[in-house]
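Okay, handing you the structure first.
For this depiction, one protein chain was excluded, whereas all remaining protein chains were kept in their positions.
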Amino acid sequence: MGKIQAYNGGGWIATKLEWLINWGRKRSPWPLPFGTACCGIEMMCALAAGYDMARFGAERPSFSPRQADVLIQAGTINLKLAPVFKKIYDQMAEPKCVISMGACASSGGVFRTYATLQGIDKLVPVDIYIPGCPPRPEALLQALLMFIEKTEKSQPITHKKYSDLLVGT
Amino acid sequence: MDDWLIAIIKVVCIWVWVLLIAVVMTWVERRGAALIQDRPGPNRAGPFGLFQPLADGIKLFTKEEIIPTKARKILYILGPLLFSVPAFSTYAVVPFGDKIILGGKEIILQVSDVNIGFLFILALGSMAVYGVILGGWGSSNKYSILGGLRSTAQMVSYEVPLGLALLAIVFVYGTFSLRDISLAQQGTFLGFLPNWGIFKQPLGFILFIVAAYAEANRVPFDLPEAESEIVSGYHTEYGSMRLGLYLFGEYVNLVTLSGVTVALYFGSWHMPYIDLGAYLGPISWGIVSFCIFFLKVSFFLWMFVWVRWTLPRFRYDQVMGLGWKGLIPLGLFNIFITALFIQLTV
Amino acid sequence: MDLKKRVEQCLGPENFVVAMTECQGDLSVEVPKRNILDVMHLLRDTPDLGFNFLSDVFGVDNLDLNKPKKKPKKKEEGEGAEVEEESKEKGPLPPRFEVVYLLLCLERNERLQVKVRVEESDMEVDSLYLIWKASDWPEREAFDMYGIRFKGHPNLKRLLMWDEFSAYPLRKDYPLEGQGEERHLIYDD
Partner (left out) sequence: MNQNPTSQTSYESDNYVTINIGPSHPSMHGTLRIVAVTDGETIVKAEPDIGYLHRGVEKLGENLTYHQFIPITDRLNYCSAIPNNVSYEMAVEKLMGVEVPEKAQLIRVIMMELARIADHQVCIGILGVDLGAFTPFFYLIIQREEIYEIFEWFNGARLTNTFGRIGGVDADLPDDFEQRWEELKPNVRKANDETEKLLTHNRIWMDRTIGVSTFSPEDALNWGFTGPCLRACGVKRDLRIDEPYCMYDKFKFEVPVGKNGDVFDRYIVRMIEMEESIKIIDQAYKLYKEMPADAPLMARVPKVIKPPAGEVYSALESPNGELGFFVKSDGSAKPYRIRIRPPCYMMFQALPELVEGEMVADLIACISSLNVIAGELDR
């Protein structure tokens, strides 16, 4: 277990309000499905009837970055698409989370070539990495659960940076 | 209890009631879609996912406010307001029950029985068009402008058949006020048919329903926010609660349009053949009429969801073609037939 | 009649045939670069050949093949004709690049490869866009990947890499991991 900082958060009302805000954010993560390659197909299966991401409230995939909370980058990002991807990340509204789905998004995968960006963490801070090429839809659902856990611990009101509340779960 | 207090209570009640239906409507839409598409649908937020709309609302409320730099600030902010305020206020003339006698005072279950009835609704309906065009133009994004233009053309060109269908209703009932029309839909005519608007105006009802779908931007007329063509139409650049206002305004529009459909065509609070008013006491009849009205409205709300997940979407010129070449001639023909019919029978 | 003879008979007289090889049933004809258009017209219009479908156009870089082998290459007795006659003599190296056209006759379901050798100094080949529009993107990709220019092509631009990319990636002397180029989009606002 990591070192947990002594909890000196806000009073009762702040924490209860935080709980409510976190509950709202974690229960309706609208994804921006940035599916480029094979992982995009597996993400589509996760959105479809078999695994149904809509159960977690991710019903409305919004392709406009303004309305999205979770940027699911499924598939390879090549160097021609990198600036476009960075621009879309910058356009997203603030409490945003990036899920890098698959080996290609996380580290360039099998394509160690001149045209592939070796991992999107060279461009944007990534919250959740999903291993696999392509990862199974269950892995994507587990990533969504990790997003929910992370939002539960975030502190929008007392503004503690998530990183300094070192919680080693 | 003097009148203005009753009026305030009525306004507050009906406003909360319409918001509640709109909230539940978002849940019905998502669960309905899931039911039709063989999947469970949202079930993590509360029992059966009932708190999903609440979660969406909180999340949208607490999202970061983004106003694009190149956006025209005032128009961008005015857009959602001009879209949702008319949507909320059109329910003022729609009845939601017969009347209730409390402490010797007769209270009609309608915010205001304005005698120009659905002219008020048509007027406010066209106000909502401003909200869309300002939102589309204000966010200075090519997709939004396209979405804004599409929806203006669609709403304007579908108000004409809507108006024609309602005009035929005026011929039949002689008044604009929705309450008088509802009262006139009691009993039966031609022996077995209940005295409802749909049997008097079958063609008018079809016109009205098609125009209502186009007015509410629902599939198959959901050109303005056609997801696959212009990302999400006029509210592409909208983010947090402004987007919430747009989405919410849409659902309130649905509730209003269903209310008007039931009030005009489906004998708002009358059961087809038995007249419950006579048997029940004044208070209980008020409540029962409220429930009957609500059941009919919920049927039409479910129709909106049902149609959305079965039909594909029109193309822009087909929507215009259907509106101008299809519905308006039919509307005129309908008025002509109704006038002829009334001339013969009176 | 066997395809090889028919092609010989059709292209032979105007001595268009530089070399003709056969590998596992695939016939490939090498033609001089300057009259590639006449060859294509001939192959398409002569009735008994009738190659009316262009399947693909692509480039090949023969840098490593032309280099005389450092270690003596032991000869296996693999069947199938020796494709590249070993450039034993120390004469000028054969042209480095090659453009291969894959033709198909729809009626007889026969396939033919037409090869054209391209000098490194003069990387210009006539474009087939006027005969088959199918050669539009493949030629652009050959230009993008090898730098072979196609005269007469409507809009010869880079197809797969971004326009500011400077190198030609599929050449043998270009490293697999690339030389660290980055794309920077300039926005007008």
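Per-chain residue numbering starts at 1, and chain names A, B and C are given in the order in which the chains are listed.
Here, a residue touches a chain if its C-beta (ideal position, glycine included) is under 8 Å from a C-beta of that chain, and two chains touch if they have at least 3 such contacts.
Owing to the predicted nature of the structure, the values given are computational and were not obtained by experimental measurement.
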item: Left-out chain, listing which of the shown chains it touches; value: A, B, C
item: Option touching the unshown chain, where C:Leu3, C:Met20, C:Val60 or C:Leu93 are the choices; value: C:Val60
item: Of A:Ile88, A:Ala105, A:Ile120 or A:Leu144, the residue in touch with the unshown chain; value: A:Ile88
item: Residues of subunit B (touch criterion as defined above) contacting the omitted chain; value: 33, 36-39, 141-143, 146, 219-220, 222, 226-231, 236, 309-318
item: Contact set of subunit A toward the excluded chain (per top definition); value: 32, 34-38, 40-42, 44-45, 48-50, 61, 63, 75-76, 78, 80-81, 83-85, 87-88, 91, 110-116, 133-134, 136
item: Subunit C residues touching the omitted chain (full complex); value: 23-26, 28, 52-56, 58, 60-61, 64-65, 73, 76, 78-84, 100, 102, 106, 109, 111, 113, 132-134, 136-138, 145, 157-163, 169-170, 172, 174, 176, 185-189
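As a convention for this text, only the chains that are shown with their structure count from here on.
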item: Chain separated most widely from subunit C, comparing mean CA positions; value: B
item: Leader among chain pairs (count of C-beta contacts); value: A-B
item: Subunit A-subunit C separation of Cα centroids, rounded to whole Å; value: 46
item: Rounded Å distance between subunit B and subunit C, as computed from the means of their C-alpha atoms; value: 65
item: Residues of subunit C whose C-beta touches two or more other chains; value: none
item: Complex interface listing, subunit C residues touching subunit A; value: 160-162, 169, 174-179, 181-185
item: Subunit C partner contacts - residues on subunit A that touch it in the complex; value: 79-80, 82-84, 87, 112-115
item: Of all residues in subunit A, those that touch subunit B in their complex; value: 20-21, 23-25, 27-28, 48-49, 52, 54-57, 59, 62-64, 66-67, 69, 93-95, 156
